[in-house]
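In this view, the complex is presented without one of its protein chains, the others remaining in place.
Chain lettering (A, B, C, D and E) follows the sequence in which the chains are written, and residue indices restart at 1 in each chain.
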Amino acid sequence: MFVDMPEADLRQYRSSQSDPSDFDSFWAETLASTRRFDLAVEVIPVDTGLKTLDVFDVTFSGYEGQRVKAWLRVPHDATGPLATIVQFQGYGGGRARPLDDLLWASAGYAHLLVDTRGQGSAWGGGGTPDPDGSGPAYPGFMTRGIDSRETYYYRRVFTDAVRAVEAARSLDVVDENRVSVLGGSQGGGITLAVAGLVEGLVGVFPRVPFLCDFPRSTVFTDSSPYKEIGNYLAVHREKAVAVHEVLPYFDGVNFSRRATAPAWFTTALMDNTCPPSTVFGAFNEYRGEKEITVWPYNGHEGGGVYDDEATLAILNGMDN
Amino acid sequence: MFVDMPEADLRQYRSSQSDPSDFDSFWAETLASTRRFDLAVEVIPVDTGLKTLDVFDVTFSGYEGQRVKAWLRVPHDATGPLATIVQFQGYGGGRARPLDDLLWASAGYAHLLVDTRGQGSAWGGGGTPDPDGSGPAYPGFMTRGIDSRETYYYRRVFTDAVRAVEAARSLDVVDENRVSVLGGSQGGGITLAVAGLVEGLVGVFPRVPFLCDFPRSTVFTDSSPYKEIGNYLAVHREKAVAVHEVLPYFDGVNFSRRATAPAWFTTALMDNTCPPSTVFGAFNEYRGEKEITVWPYNGHEGGGVYDDEATLAILNGMDN
Amino acid sequence: MFVDMPEADLRQYRSSQSDPSDFDSFWAETLASTRRFDLAVEVIPVDTGLKTLDVFDVTFSGYEGQRVKAWLRVPHDATGPLATIVQFQGYGGGRARPLDDLLWASAGYAHLLVDTRGQGSAWGGGGTPDPDGSGPAYPGFMTRGIDSRETYYYRRVFTDAVRAVEAARSLDVVDENRVSVLGGSQGGGITLAVAGLVEGLVGVFPRVPFLCDFPRSTVFTDSSPYKEIGNYLAVHREKAVAVHEVLPYFDGVNFSRRATAPAWFTTALMDNTCPPSTVFGAFNEYRGEKEITVWPYNGHEGGGVYDDEATLAILNGMDN
Amino acid sequence: MFVDMPEADLRQYRSSQSDPSDFDSFWAETLASTRRFDLAVEVIPVDTGLKTLDVFDVTFSGYEGQRVKAWLRVPHDATGPLATIVQFQGYGGGRARPLDDLLWASAGYAHLLVDTRGQGSAWGGGGTPDPDGSGPAYPGFMTRGIDSRETYYYRRVFTDAVRAVEAARSLDVVDENRVSVLGGSQGGGITLAVAGLVEGLVGVFPRVPFLCDFPRSTVFTDSSPYKEIGNYLAVHREKAVAVHEVLPYFDGVNFSRRATAPAWFTTALMDNTCPPSTVFGAFNEYRGEKEITVWPYNGHEGGGVYDDEATLAILNGMDN
Amino acid sequence: MFVDMPEADLRQYRSSQSDPSDFDSFWAETLASTRRFDLAVEVIPVDTGLKTLDVFDVTFSGYEGQRVKAWLRVPHDATGPLATIVQFQGYGGGRARPLDDLLWASAGYAHLLVDTRGQGSAWGGGGTPDPDGSGPAYPGFMTRGIDSRETYYYRRVFTDAVRAVEAARSLDVVDENRVSVLGGSQGGGITLAVAGLVEGLVGVFPRVPFLCDFPRSTVFTDSSPYKEIGNYLAVHREKAVAVHEVLPYFDGVNFSRRATAPAWFTTALMDNTCPPSTVFGAFNEYRGEKEITVWPYNGHEGGGVYDDEATLAILNGMDN
Partner (left out) sequence: MFVDMPEADLRQYRSSQSDPSDFDSFWAETLASTRRFDLAVEVIPVDTGLKTLDVFDVTFSGYEGQRVKAWLRVPHDATGPLATIVQFQGYGGGRARPLDDLLWASAGYAHLLVDTRGQGSAWGGGGTPDPDGSGPAYPGFMTRGIDSRETYYYRRVFTDAVRAVEAARSLDVVDENRVSVLGGSQGGGITLAVAGLVEGLVGVFPRVPFLCDFPRSTVFTDSSPYKEIGNYLAVHREKAVAVHEVLPYFDGVNFSRRATAPAWFTTALMDNTCPPSTVFGAFNEYRGEKEITVWPYNGHEGGGVYDDEATLAILNGMDN
């Protein structure tokens, strides 16, 4: 069933999320601190048994120089420079196995699929640790270090993601002027963060994005993982105000207010995990050119491979 | 948790399924009747936007000449003859979309992914109707026409599958002497049926196969879809004996008793959908060379991409 | 809890379902085509062991001459002509067993309880096949053949139901001028269809009727069986428009716009399966005299035997 | 799935329930005390609108003279004496409405359907209070007064049931030498109690009976209502021994050890509510002639109307 | 997620509960009748092994002289007169064990924790019987005797609670001018009843109170125990009007309209058991000085120990 307001209202909905005056300086300082560390990109070929594609095990330095893993896939013997897609994963998953996710390279693109630190044990295995510990947290990742913007888990994740784009652009096979970012759910939230923090992207594809419109998303659904924040605040009652002072720095609404690259969002009207109003909360703030596909009969699976087909048509159109 | 007997007992377990004396004549007559119809294979290229692979929309005549859909994927501009994988799908799914399932073609194989008639509306969309109606049936496919072996739904499905292999072998890009069959869950059950009905296969890959060891599988789990039979017999109580006289003609145990191609099974010790004893019920009867991979901590997802990695290594080893 | 709008709003609610200009011609042609086949009513006495009632196994030709089963129950040695109730069943059920449903005959009526083709394996066993196959469908009956109005499952079911009334009227024991139709849930939806397609009924009793107000019912509840349509469109996304062009031909809202016999609806304010707004969507369009009973504390069980008591009082009142 | 031991083992299984030396004196004294009160049977015709049957609202004095309600149904204008069925209800239900349960009277029998005191608000409404309060109890009826055999709820219920048979036998329309008792689930447990306490019954029909083999049934299933006892003892831990000293006086196993009328039990191999071993625990002790029908693919619904068909054939056979 | 209207609307919400003209005379007569019985307070020391506190097993005469149990806890060797808290328990629980609930005595108060008759078998064991039986009731306590205000279960419970305060005030260790009442959920509902029926209380602490605003609470949630009333009326459909004529006499809304002692309510915005609108329904009618704490991220656990901290600060402030 429809889980949220009617579509016409969704298109008018405006998030109440605040825009902190030091949002930009917070992120500028965060990225500057991490950029003190060399990217140190390692690219090691993987023996996959595939014939039409080459897969490489990529490692680069993310947040504060901590090492992050990714798979690079390209057409066999490609030399580039190729139009490139940097992709981020949904909650709980990692870059998965070399034989997974062959689509974008098969379509002629360089494809960098990036781990999410600490994740990758609920599905699609990952290989990137999160070396930073945290204060008491609800099981999961949403409340790790949430008591301050400096220690919040997604500060590290978003910084890793910015560095992933920089790592991609440093590769010969990648055309640094033709990089897009893409992801579903948490990957969509990371995509929006990158869109707000990185210049010169040619495409932004946040699908059923997570990590948006926290004033609403933390109280509008009982589905995990938004609910992890509610579970945390149900115990740490005295922290509700402080947590909501931290979250604006990580909200897709605020990244959207800064992003300028063209974006193609998707959302689904039966999605309880990332309710459509929270997606429109970001979309309606998005500063660049934008479109949104609304799937009426779908839940959090969103557009699935139909979204891939649309994205591929858009990207192939750019290339022509 | 482990859902079945200890692994040591699984390896000794023998199914009590009977082997009807006219099993072979039933299938010989079924296939002969269908073979009166020309295969009439149509192969139409699909504009997918992919660069390294070509995808074709294949239609051929299955059971009693009824038309069945499949996708053929091959490396771009491949001429063959190529080693080939014919794959069948799990319960409820269809051949899905052209951009799905790029693995086997990316590994250099011709890959024919076949619809299951009537299915493909619960996930991975399909395009093949089941033009035959049925008597009263429990919602789903397990009890359609189950009152006689002539009308049972899987008689049509297994015949389609045999014809799919024949359709593949008729193509120039396919090396008819290097055809393997593969599938998970229902696709594994169909794989076993094909292994028992088709000569000259080089590899048989039934993963967490369904449709095995009905004397046990209909009473040992409450999970769908085996439970559909139980639900049917809970209403049509007077039909229990008759249904169990029909099922031996469609049981992977009996196809295994006839199959001679080398086979690599997989099963998972926490799989409630296709409990491991029912898989071993077939495996322990399998007449050809055989191996089985046992996943201790997995449920019905079985080996997932780990199984793909193992299969690819086996197939690439054959090619060398 | 109340699942829908307040009762005052329900009484004002108007369905947005369209009324296709060729609705009447579609059904006229459908019925004309079926009426080419003789009804060929067979009535065979059943040895039930009952003393006060006689039960007969009835078979007649429904859609395109396909044979449909029903039970006829009358007071022992009744000769008629009797006031008569033709009843249709809820989703998944069939005419059940001869000893079931003794109420109406015990009250002195002729009672024809009709199978729903293909159903009768989830509860109350049925004996009527659905000889027509279909394209890919979600498990269940709601999406069989839904891609066109010609092939949709309920075209056959509603035609069977019209023929059931005609079969009843052809019997000596039945007073053809005193026939009512009755059913709950799916049986209520069929009742409404018959009310819109058959002349001269004296009573129409749709209880918590299903198959109403599809623009709303397919998106307002997650309960089966309405949800089957949503599940189908979640996979076959490209078909949403086409499906909603088919459904108006089968919507109780449109049959209500044509029905003239007096009707007694029921609905329940805690009914998630057939939400009250979808029932009022039909009721508020109903063209004949009408009343509706609203059960505030009930779910899809609706009025149960309390509805029987009310119906019996109404019918007995007619007889006087 | 099968919930209990294999059928062959079920047939050998012996309950470990003790047989208290004062079991007979306890019940003799209980009944003697109640029989000090006159039965005071009231029989008031009900205006049901039915034609073939007459329904009467019956009230009689049960336990300690407290008034108990029942429906008496007979063929219209029957004078008797008729073979008679006294029926008891499943957990939570009451005698329901006058229009319910027309089978036995339609088959020519006098049928007395008895309320269960205090119950009849979860389904099938009842009209009999339980004027006795109780100590702290888990919500439900299983633990009311369970701290002593004198105060236990089922002492009152079983006494009511014995008096119901006596009330039936006092009626002109009833042939006191042709009375059977019947019930499903809790009604089956009551049926067994009556079989152990009343002389001269011609048939005993306990279907999927409840209230049997407490040493096992309180620890072998998590389903309500057996689980109510476990829930009670999970709080009142110190009472476990005492409760198990009370329960033998109310266990179908012990009533079976005393019953001599011919009995037809039923049980279902997928019944988690009244697991088959607990039914066999009583059946295997039953002292009279006995048969048991085993439904392999059913749960607690047991044989449903199939059991009615079998019972009717048995009873009609007796009458001939 | 938020389960009810926005907080601003909650603060404006007014219950539609009627205020019967004979509400006061009903309760005056009820209490007068009970007060004919002597309180007969027994206070027996319990050997707990504790060093800083003394625990006493208290018994007094509640409704119509029936004996009710409580624990009295005071600081070791306290002589008083002490400020005192009389506490009532949540649904299903009893006074629990002597070693439970040491907080208030450890803070220097006399603490009387009162059983709820018949309860105390779902958690926190109780020792007080409910000697009065009832008509047919849904399992649980909500519908016992609900067919009339005279027989309704909570008439007895609320009378017990008034007598508990009187019993406390009769003790030497208690300062009768410094008595507060406190409870969560059902205990909160009883607290409100006492606040409306007893003079001279210094504090009233209803936390997430139950038994409020029945016109709304019986149809606004599917959670037990409010739902018990709905379940009862789903069977006893004809009693809906009568039940809603009984409930106003037991509704916290009406007790609030009469209460004058200062009150501190709590409620939680994610509480489905006692939805916040039903709490505000009472709070907004409360006649005395009042405050309400709103917990945004909590469910029915409400404020938990945070509420204890706040209550203790309030009480300690009173003492200074």
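Keep this in mind: a residue touches a chain if its C-beta (ideal position, glycine included) is under 8 Å from a C-beta of that chain, and two chains touch if they have at least 3 such contacts.
Worth saying up front: this structure is predicted, and the values here are computed from it rather than measured.
Visitor: Shown chains touched by the missing chain?
Guide: A, B, D, E
Visitor: Considering the whole complex, which of A:Phe23, A:Tyr109, A:Phe214 or A:Tyr232 touches the chain not shown?
Guide: A:Tyr232
Visitor: Of the residues E:Leu103, E:Val202, E:Ala242 or E:Val294, which one touches the chain left out of the display?
Guide: Hidden-chain contact among the options goes to E:Leu103.
Visitor: Considering the whole complex, which of A:Gly62, A:Gly118, A:Gly196 or A:Pro248 touches the chain not shown?
Guide: Reading the full complex, the residue touching the unseen chain is A:Gly118.
Visitor: What subunit D residues would touch the chain not displayed?
Guide: Given the touch definition above, subunit D has residues 218-222, 230, 233-234, 237, 240 touching the missing chain.
Visitor: Using the touch rule from the top, list residues of subunit A that touch the missing partner.
Guide: Listed in rising order, the touching residues are 92, 94, 118-141, 143, 231-232, 235-236.
Visitor: Since one chain has been left out of the picture, which residues of subunit E touch it in the full complex?
Guide: Residues of subunit E in contact with the hidden chain: 49-53, 75-76, 96-97, 99-100, 102-103, 105-108, 305-306, 308-309, 312-313, 316.
What we mean here is this: only the chains that are shown with their structure count from here on.
Visitor: Using each chain's Cα centroid, which is most distant from the centroid of subunit E?
Guide: Greatest centre separation from subunit E goes to chain B.
Visitor: Give me the C-alpha superposition rotation for subunit D onto subunit E, in degrees, nearest 5.
Guide: C-alpha superposition angle, subunit D on subunit E: 180 degrees.
Visitor: Distance between subunit B and subunit C based on Cα centroids, please, to the nearest Å.
Guide: Once rounded, the distance between the two centres reads 39 Å.
Visitor: Using the average of all C-alpha atoms in each chain as its centre, how far is it in Å between subunit A and subunit B?
Guide: Here the centre of subunit B sits 37 Å away from the centre of subunit A.
Visitor: Taking each chain's centre as the mean of its CA atoms, how far is subunit C from subunit E in angstrom?
Guide: 50
Visitor: Among all residues of subunit C, which ones touch two or more of the remaining chains?
Guide: 306 - these are the residues of subunit C that touch more than one other chain.
Visitor: Let me know each pair of chains that touch one another.
Guide: Chain-chain contacts present: A-B, A-C, A-E, B-C, B-D, C-D, C-E, D-E.
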